[in-house]
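With one protein chain held back, the other chains of the complex are shown just where they sit.
The first chain written gets the first letter, and so on, giving A and B; residue counts start at 1 in each chain.
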Amino acid sequence: MPGGMDLKGDVLNNSICALCGACLDWCPYIKNLEDHLVLRFDCNVEHGRCYSVCPRTFTDWQMISEHYLPDTPKNLEIGPYINVYQVKANREVDGKQDGGTVTTLLKTALEAEFVEKVLLTSSDDHVVPQAILTADVNEVEKAAGSRFLSSPGLRKVIDAQLSGLEKMAVVGRPCQVQALRKLDYNNRPENHKVDVLSIGLFCMWSLKWDFKDYLETQFPNEEILRLAIPPNGFEVVTDQQVGNLPFEKVKEYISSGCHYCLDMTSELADISVGALETTPGWNTVIIRSQKGQELFDKAVELNYLVKKGYPEAELDRLKQASLVKKARAIKVMEEAFANGMKPFVDLAQPDYVQVMKLTEGVVK
Amino acid sequence: MEWMITANEPNKTYLMQGNEAIARGAIEAGVSFAAAYPGSPSSEILTMLGNVSEEAGLYAEWSTNESCSLGACLGASFAKVRSLCIMKQNGLLVVGDVLHSASLSGVKGGLVLVVGDDPSAHSSTNEFDSRHQARSAALPMLEPATMQEAKDMVKWGFDLSEQLQQLVMVRSVTRISHGRSNVKLGEIPEESIKPTPIGEWDRMVAINWFKAAQLNKLDQAREIFENSPFNWYVGPVDAELLIITCGTGWFYSQEAVEALDLKESVGILKLGCTWPLPEKLITKHLEKAKRVLVVEEVDPFLEQNIAQIIAYNPHLNLELLGRQGQGIISRSGELNPDIVRNALINITNKLPVEIEKVEIPADEMVVLPARDLTFCAGCPHRASFFILKQTLRIHEGQGVVMGDIGCYTMGGQRAGHYLYNYLGCMGAGISAGEGLGQLERFGFDQPVIALAGDSTFFHSCIPALINAKYHDSNMLFVILDNSATAMTGFQPHPGIGLTAMGKTTEPISIKNIVESIGCHVTVANPFEIEETTETVYSLLKKPGLKVLILEQECATLAVRKSEKRKVWVDPDLCRGDDCGCGRFCSRVWGCPGNIWDDETGKAVIDEVVCVGCGVCATLCPAGAIKVEGGEAIG
Partner (left out) sequence: MVKELSKDPLNIVICGVGGQGNILATELLGSAFVDKGYFTTVGETYGASQRGGSVMSHVRISVNTEYGVLIPQGEADIIIGFEPIEILRVAREFANKKTWVIFDSRPNYPLGVLIGEAVYPKIEDIVNELERLCAHVQIIEATDLAVKAGNSQAANILLMGALTAVPYVPLEVEEYDKVLVQRFKGNALELNRKVFKIGYDLVKK
C-alpha cells in the first residue's frame, strides 16, 4: 500500500479529495484548515494508513459492499437495501432539517445503548461545521440541522479508537461512509477496532468554504440561523429574513472532489437518511443492514419515529436521481482518467457500464 | 576579557583577541565615545567597551543602525572628544552616505572607524572588501597584521585623525578580530578628554566646496605613510621576487617563505597603511624586483593600485601577480597559509619539506555527514518557520517569502524548510515585499510574506513599513521578536530596555511603533504551533498590509534565566519506526534535542542539548514526549 506522498500525488494534487477526514489527526503530516487539506511536510512513510482509508484511492466498491452487506438485496441505482420508508420524528427538535430523523436515530442509539457515543457534525453558527464525538443526547439535539460546507468529521474516529470505545454511531456523507468501511476493512491488527453503526446521509455535493464569504457578502451583518434546500432553491434563514440564493450561483461553490462521487444515498451505510422532496417535513430512510433495521425498529417502538410505506413513484424518482449522479461522475472520471489521472475506480466494472447504458441520452 | 582592556599594567603581555586589542587601543588613546551596530566579526569591541564604560569613563552605545553610530561619533567629534565607530563590512555600505559626507566635512576630535571584514563570508552574506569605501571616500586607512598592531594602529589612528582633521579607517578581518595573540599593553591616559564648547562660527559642514581640502588631507596622509613604522620590509636588498602584503597575508607569506626556504631570494614588503598607498616606498621596492606577488584579503585592491603605480611609472618593468595577475590566488575567498604557500610554489617551483601524511583512498574513507547550520535547541525561529511553512502549504496559494538577515536567515536553509524565495540585505525583505505586494493590480495573486527580526526591525524596517502602509501593499509582515540580537551575541537593541553600558532604559515597543504607523498588529506565540498557524492563515486571507509579531524569547537567553524543564520520551508510548509518523520529531521538527536511538528504534531526547521548551511534545502524534510539570509552553 502506498504512502503519504502518493496520497498527495494521486488525491490531493488532483483536487479529488472528498474531505471526509479519515486520514486526519492520525498522522502528523496531514493537516487541514477549513477545506484546505494538505501534506504540511513531505512524508517518508512508504505504506500509509492515509492511502488505505481514503475513499478516493483505488477501491473495489462492489467487493466492499459484498463484504459488509452480504445478505442485502442488491440494487444498481441506490445500493443494497432491505426496506425504504417515509419517516418523521415524533418530536419537535430545534433546528431540525426536514424530518429530524437523524437526530432521533442517534438519540435512540444512545438511549437504547446500541452505542456508547455518536460522532456527528455540529455548528456554533449554523454555517461552520465541527465534528463532535459525544454520549450526550442534549448535545446531539443541539447539533441538529444540515451543514453544507464540507467538513472532515472522520478525524474524530481516532479519539474513539484511542479511548477504547467499543461501539459508536457515525453520521456521515456518502464519502465518509465509504471511508468508514475502508477504515474498518484495512484496520491494522495492532489498532483497537470500534464497532461502527453508520448512518449515511443523502448528498448531492458539499460546498467549499469560500461559500461562507459569499454568504457574508449576500447577508452582511445578519446572523445565519439555517440553510436549507427546499425544492425551489437555496434558502437562507437569518435573524432578519428568509432569503434565497440563486441555485446556479451556489453550485459554483461545489467542492471539486464532489464531482467524482458515485454515491448519492450512502450505499454502504447501515441506514441511510435523506429528504423526501414531495412531502415536506418527512424523510426518506433506507435500511441496508440488520443493525440498521434494529435501530430503526427501536426508534419506532419507542415512538420517536413515525413511519409510512414509501410511494413507488417517489422511489423511482430517487433511483433516477441517484443514477444520474453516478453517470455524471463516471463522465467526469472518464475524462480525467483519459487525461492522465490515476484511476481510482474500475470504470469497466459491469455496474458502471450498466449505469452508462441506462442513462444514455440523459446525461451529456 | 574586559579586565585586560582596562588593566593599568604598561608593558605587561596578555593573550588578547584582535577585538580586545582594538578596544584596548581606543582606551589607550583616551576614547570618550564609542558607537556601533553589531555584526561579526566586529561585535565584541563595543560589548567590551560598554562593559568597562564606567571604569574607563567613556560612553558606549549600541546604535540602532550603522548610520546612527557614525553620525553619533561625528557629533562627539565636533566637540573634540575622541570617538570610535565600529561596524562590519555590510554596515559600511549602509553608512555610505554618512561616510562620504564626513570625509568632506572632516572631523575635530579624533574619529576612528573600525570595520571588521569577513573574507569567505563566514558570518555574512557576502565578503565585501571595505577598502573600496576608503578609497571612494578619500579616507586614510590602516590594516593591522597582528593583534599588537590592531591595538597600536587604533591608538595611533586617533592621533592621525586629529592631525589631518579627517576620519581614519582601520580595516580588520575575521582572522584578526577573532584571533588571539600576545599583546603588550601601553599606558592608559589618566585624564579623559572633555568636550570643547562649539563656538558661534565653528562649522562641520559637508559640501563640495571642501573637495580640495579633502584631497589635500589625503596627500598629507600619503606623506606620513611613507615613513610609517606600520610598513616594513624583510628580505634581501635585491630580491628578485617581491611579495607585497597586508593584514593576515603577512604571517602567511612569512611562513611560506620559511617553509620553502626562500629567505635568500624573496622579500616581503608588509604594508600597514593601505590607503592612500605610500607610493615612494612601494616604487623603491618595485624598482628592484622582477616579479611581484600581492597577497591580500578579498579583492585585488592593493594589486590594482600597484598596477596603477606601475602604469604611471614607465621605467618599472615587472610582472604583477596576485588575485588578478595570472589568477595566482583565487579571486574570492579567505587566504590561508596553504593558499599563499601554493602560490609561491607555483611561482618558484620550489617544494617544501614533505610532511609524513597518510593519504587514504577515497573508497576507504568513512562517509562524513555534512554539518548544516541549524537553529539552536528550543529556538523560537524553528517553530516560526514550521508554522509559516505549513501555513503556506495549507493556504495553497503559493505564498512568496521574503527573508532577511539574522539567525533567521537560516530559514532559507534546511533548518527553516528552505522557506525563502528572496534574501537580500538587512531590511530588504520588507522593501522587496512591498513592491511585490503592489502587483495585485496586474493580476499577481500569490500572498507575500516578509520577515524581519526585532533588531533588524529597528535597524532598517521602519521606513519600509511606513512605505508599505502608506501605499497599502498587499503583504504580511512578520516580525520574529526573540528579544535579542542573537546572531551576533545578544547585544541589546531599542526593544530590550538595556544599554551597552548596562543601564536600564525605557524599551521601545515594536507593537506601538507599528500601531502608530496605523497598522493593525496581531501578536502570537510561535510555540503555540496550531493556534498560531490558524492566525497566520486568517491573516493571509485578508487584503492589504498585515503585521504579525511572533513573540518568544531566544532560547539561549531564556535558559540562562530559569531552570530548564525536563523533557523525555516515554518508551512505552513511542511507537518508534512502526508509528507511521516517519520519525516526525527528529526528521521534520529537526531540533538537535530530538534524536533517534537506533538501538531501540525509538525517539529520545538529548538531555545535554534540550532546553526544555516542550514544543516537540505538542507535535508527537502518539503523545509520547512528556514535559515536566505538564505541557505548558514557553
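The rule is simple: a contact is a pair of C-beta atoms (placed from the backbone, for glycine too) under 8 Å apart; a residue touches a chain by one contact, two chains touch by 3 or more.
Note that the coordinates shown come from a computational prediction; the quantities given were computed from them, not determined experimentally.
Contacts of the undrawn chain with the visible chains, over the full complex, involve B. The residue touching the chain not shown here, chosen from B:Thr47, B:Gln165 or B:Asn594, is B:Asn594. Among B:Gln89, B:Ser161, B:Thr174 or B:Ser431, only B:Thr174 touches the chain that is left out of the view. Touch with the chain omitted from the figure is made, among B:Gly199, B:Pro314 or B:Pro369, by B:Pro369. Checked against the hidden chain, the listed residues B:Cys407, B:Ile496 or B:Cys579 yield one contact partner: B:Cys407. Chain B meets the missing chain through residues 13-15, 17, 40-41, 118, 122-123, 146, 174-175, 178-182, 248, 250-252, 254-255, 259, 336-338, 341, 355-358, 360, 364-376, 407, 410, 414-415, 487, 583, 586-588, 590, 592, 594-596, 608-609.
To be clear about the criterion, only the chains that are shown with their structure count from here on.
Separating the centre of chain A from that of chain B, both taken as means of CA atoms, is a distance of 59 Å. Residues 389-390, 393-396, 417, 533-534, 537, 580-584, 587-588, 619-621 of chain B touch chain A in their complex. Per the touch definition, chain A reaches chain B in the complex via residues 4, 26-29, 31-33, 36, 38-41, 43-45, 48-49.
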